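Written out below as structure tokens is the structure these notes cover.
Removed: one protein chain of the complex. Kept in place: all other protein chains.
Here is chain A:
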Amino acid sequence: MDRANLNSQLEHLQSKYVGTGHADTSKYEWGVNQARDTYASYIGHYPMLSYFALAENESIARVKFNITEKMLQPCGPPPERTD
């Protein structure tokens, strides 16, 4: 398996699954992916949402909204590009 082929495979993988990483993934990127995956998972599991709502004393819809909002830049602004 040659190098070009491997890379193209990786690209294909990445285009299909956003959360996959590669050797140059930064801490920030990984953190963002983790956060988004986490929130998406919460939204997908209704019992989780209702549990959080209970703990936060909010309505379920509010919790859901908050989580959805957080998915945009979940870890704050991206770090400055250094190159």
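One rule holds in what follows: a residue touches a chain if its C-beta (ideal position, glycine included) is under 8 Å from a C-beta of that chain, and two chains touch if they have at least 3 such contacts; residues count from 1.
The criterion applied here is as follows: contacts and distances are computed from a predicted model.
Enquirer: What does the UniProt entry say the missing chain is called, choosing from "Ribosome biogenesis protein ERB1", "MIP18 family-like domain-containing protein", "Exosome complex component RRP41" or "Splicing factor 3B subunit 1"?
Expert: "Splicing factor 3B subunit 1"
Enquirer: Using the touch definition from the top, which of A:Y28, A:Y46 or A:F65 touches the missing chain?
Expert: Of these options, the touching residue for the absent chain is A:Y28.
Enquirer: Using the document's contact rule, name the residues of chain A that touch the chain not shown here.
Expert: Within chain A, the residues that touch the unshown chain are 1, 13, 17, 19-23, 25, 27-28, 30-31, 34-35, 37-38, 41-42, 44, 48, 51-52, 54-56, 75-77, 79.
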